[in-house]
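Only one protein chain is missing from this complex, and each of the others stays in its spot.
Should a chain be cited, it is by its letter among A and B, assigned in written order, with residues numbered from 1 in that chain.
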Amino acid sequence: MNNSSNAPHELIGKPVIRQELRRLLEGKGCYVDDIQLPRLCHVAFVRSPHAHAKILDIRFDQAMKVNGVIKIVKGEDIAAICKPYMGILSHLEGMKSVPHFPLAMDRAMWHGHPVVAVVAQTRAQAEDAAELVEIDYEPLTPVVDEELALDSQTPILHPELGTNLCWERTIDEGEVDLAFKNAAVVIEEKLRTGRHTHVTLEPRAIIANYVSSDQQLEVWQSTQVPHMMHWILSHHFGIPESHVRIKSPDVGGSFGLKIHVYGDEMATVGVSILLGRPVKYVADRLESFLSDYHARDHHIHAKMAVSKEGKILAIEMDDIQSMGPYASYPRGGVNEARQVINLVGAAYGVSAYRARTRAVFQNKSMYGQYRSVGRPIACLITESLIERAAAQLGLDPLEFRKNNYIPAKAYPYKLVSGPSIEILSQHESVDQLRVLMNYEELLKEKNLYREKGVLRGIGFASFLETSSPSSTMYGKGGASISAADTATISLLPTGSIFCTASINEFGQGAQTIAAQITASVLQVPLEGVRVVLGDTDASPYGGGNYGSRGTSIGGEAILQTAKALKQNILEFAAKLFSLDPSTLGLQDGYVIRLDQHQQLISFEDLARQAYFNHEKIPKGFTPELTVSRSFAQRDFDGVFTNGIQASYVELDPETGYVKLLKHWVLEDVGVVVNPLLLDEQIRGGVIQGIGAALYEQCLYSEQGQLMNGSLVDYLVPMACEMPDIVVGHTFSATKTSELGAKGGGEGGVAGSSAAVFNAINDALKPLNVYVNELPITPAKIIQAIQQKA
Amino acid sequence: MKSPNFTYCRAKSIPEVFELMDYYGEDARILAGGQSLMPTLNMRLSSPTALIDINHISELKNIQEQSLGLSIGALVRHYQIETSEVVAKHIPLLHEAMPHVAHSAIRSRGTFGGSLAFADPAAEIPAITLALEGVIHVCSKTGERQIAAQDFFHGLYSTALEHGEIIRSVLFPKNTYSHFVFKELTRRQGDYATVGIAIAAEFQGTQLIKIRIIYFGVSDRPIVDNHLALELMNGRFDQENILKIAKFAGQEMDISSDIYHDAEIKRHLLKVMVKRALLDLLGKACNGAI
Partner (left out) sequence: MAQFENQIEVETLINGEVVHRQVSSRMHLGDFLRIEMGLSGLHLGCEHGVCGACTVLVDGLLVRSCLMLAAQIHGCKVQTIEGVVESGAAKQMVDAFQKKNAAQCGFCSPAMILTTLEIAKKSIRPTREQIREAISGNYCRCTGYQAIVDAVEDVFDQKENKQ
């Protein structure tokens, strides 16, 4: 990063401990459910037990008699005050959906679809009453098989659309057929990735308080995107934006869960408007499984053509992505499909590429973004084909990759699928990984164990991530989702700094990052910076957190704002002392004369002048000690990052159990603002990918019932089974910002499931067995082995 | 996920328990450790009229060495069993199993009697009790009776306990078993067993005198494999025979599936784990120590 006046206090790049962490560790965090308000009431939902059913009649006279019940609200009551929504992105050609409302009215469309809202003094009473609400359903045939969704026999969920296809895209570039004809090796496979849900430890939670006296709506919401919700609530409930406030208190994890618009949360806001009092809704764990957005549900058929020298000649790919019954709002719900088709083969710049992706409506939970959207699947497809190709040709898997990567000199590189890649460090990451994991020794060790009959495997996965999205992702398609961020920074009378920005905190350390950048530029100690995020009354409007943009885009806005404030400070001091601003600098909370390293005036004295002693300031000059700057990344659709992961496993062929021995991640995220925060985030992402590889799946019955919707039956990774994860970094500079940071929040997830998948299949090689479905459960391994025998 | 309404009462003595059970009828439930009951209440899977809290009845809380064996009171908590020297000495199989029971925070509250009464087919304590032929001492307002473990477990969450009865204690009779093996296959530490095996065996030197083999997690209750035990008794207890005979584990039995394993996979896993358990046992017996 360019920085002319340099810095004994350069905090960018330092492993600074999060100051705000202590409060959370000591139990003094404040999450939405911790908030109590006078006259607060609670809502529970009656949800459809059917995946697909007509709603014939709703009666709640018995329910109204339950002690503590205040009101019972149906879909029509909310629809009367809430505009319907539809998650179409107009720049995704042919994308179709239908409008829908917060609560189901004539039809229930998934197991868990909220139908009736029951409001009571306590949550327990609301649940008592909910049990007594009577709803007559006429079950309809559910659409629950993605592969048959477009079959002529399958009912069409939205007759007005004439199809269950939400969106489709095809690509046909280069001489694909010729490449397959000339290939020395063709690898073909079918892959299945299991449907997931985020399982944030803090469930979704919202408090809405509508005060009718002045028509003000105040909302506390566990969310990544308070400003987006500000627009959403204002627009859909017809309340002027100037009358709405959204505050995001501490958020207990999100990973993309809490960026969508949920019917139950919207209904809660509607209830508050109808009642004119504060209403709280917290999704309990069972509801969370039924109603949180799902992700990662794909059926894939892919082929790769490779020359005998180990050059990738072509890739062919067909993908079906499951969805819910509607395009999710406001982000569409087809972003996974978008990323999958964009990024299969992308690390290698494969230019003979034929692919199709189709996202299809289903009577299952709504579907949307989950950390590293689509990238783990694109990575799995590409890297599983590569690993098999390398093995078949007897080539070193790392060298195979290096020989195929986009050449280091070819950047910026435009993929045939459309996006452009600014710059990567793929070759370096492979070289570093080889050293970090001591691959040669590990390979020897693996083979020694194999000779003794112990099945160990090593798997690799090279991955690309996208970050710092531009407005071409959503805004261009008409969605009111910002790709820009703004920061406002002030110098206060005692010399401390106040910083607010449009990004949000949900555990990734945004507050500390903001403070580090601000303190570095303004040359003050970290403790002297107060950061406020996540309050639409305090923070300027912007994108919030999604797509790994907090540090890269928010951080840049903060950097530019801090620089502008610095400039104003220098100019003010220069004016007071009749000096040239270019002869001044900042150090330790002082304006200094650069040539003599002499302290000129403290921040405190300067600020006091500005606030309390205008009579001493030359006329015609007004010091501006509060400054705002904005930033949007506009050079690319997104800034790509790269990395490579490796997994080392031991497999018990009799039980199908996999022991994760160790894991490595090399990732390039450009300038790293705080390596301490980044590395454990990467590890957290790796664990999520391991969950995908071995444990997690939302299991639906043929009738569309979610069968494992509790923490007993849906298996999330716990500490005992997880490996230690070694993290390293390479670096390639981005010119899209001065800060030079790329997004690092999602890379851990992007490559880990593919690495574990490849390691398991490597371990199975002596048995000539291959598994191709995630999650790779012991049952699947046993079945694969038995089928071979 | 808030519990439905119920009336809560605290029993201070066993007779009071019976009075309360009478008064509130069949829809009253006993609250001991609560580690299995509370989730069902929170999830609204059950709605008892009343909860009778028996946690204050001190006569149910003892571990006692008796002439016939070791008696464990119904309210002895899992963590107490885990740390009891007396249990480690007299019921090493139970001692070995305890760290597998859920997690520390569950073991703080869960009770021995509660685990038996709940009768989860994948739980460790019912299996160990069946393996060591524990005798369950049950009482009601009409008197006491003793139920052999063999007769206690009727099916999924179902036992021989009748309405109005509570477990007082379990007697683990003195036995001549010299070697034990406990094995459990779980997806994650602390989960209920996918397949669980408890074996008690008596060796004289390397000669197998008696063996009792219990499976849990594979059926609607813990089950004894008498057939396999007989086969093992018929020949020499050595590696060759073990490998041959283990293939017949669960042969005549109804093996049930679960959400992640169909019955065939379970049967396969059972055979694998039995083989390993028996080989472990062989190793222990050959190393001589009792």
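We adopt the following convention: a residue touches a chain if its C-beta (ideal position, glycine included) is under 8 Å from a C-beta of that chain, and two chains touch if they have at least 3 such contacts.
Since the structure is predicted, the reported quantities are computational estimates derived from the model, not experimental observations.
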Touch criterion as defined above, residue of A:506, A:590, A:603 or A:648 at the omitted chain: A:506
Thinking of the whole complex, not just what is shown, which of B:34, B:92 or B:164 touches the missing chain? B:34
Listed residues A:454, A:579 or A:722, member touching the removed chain: A:722
So one chain is hidden, and I want to know which residue out of B:47, B:140 or B:256 touches that hidden chain in the complete assembly. B:47
State which residues belonging to chain B touch the missing partner chain. 1-8, 10, 25, 27, 31, 34-35, 38-39, 41-43, 47-49, 51, 53, 55, 79, 102-106, 108-109, 188-190
Interface residues of chain A (partner: the chain not displayed): 17-18, 21-22, 24-31, 33-34, 36, 124, 198-203, 250-255, 284-285, 506-509, 676-677, 680-684, 686-688, 710-712, 716, 718-720, 722, 724-725, 748
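By definition in this document, only the chains that are shown with their structure count from here on.
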Of chain A, residues touching chain B in the complex: 122-124, 127-128, 131, 284-286, 654-655, 657, 695, 699, 707-708, 710, 713, 715, 718, 720-721, 777-779, 782-783, 786
Touching chain A in the complex: which residues of chain B? 1-5, 43-44, 185, 187-190, 194, 259-262, 265, 268-269, 272-273
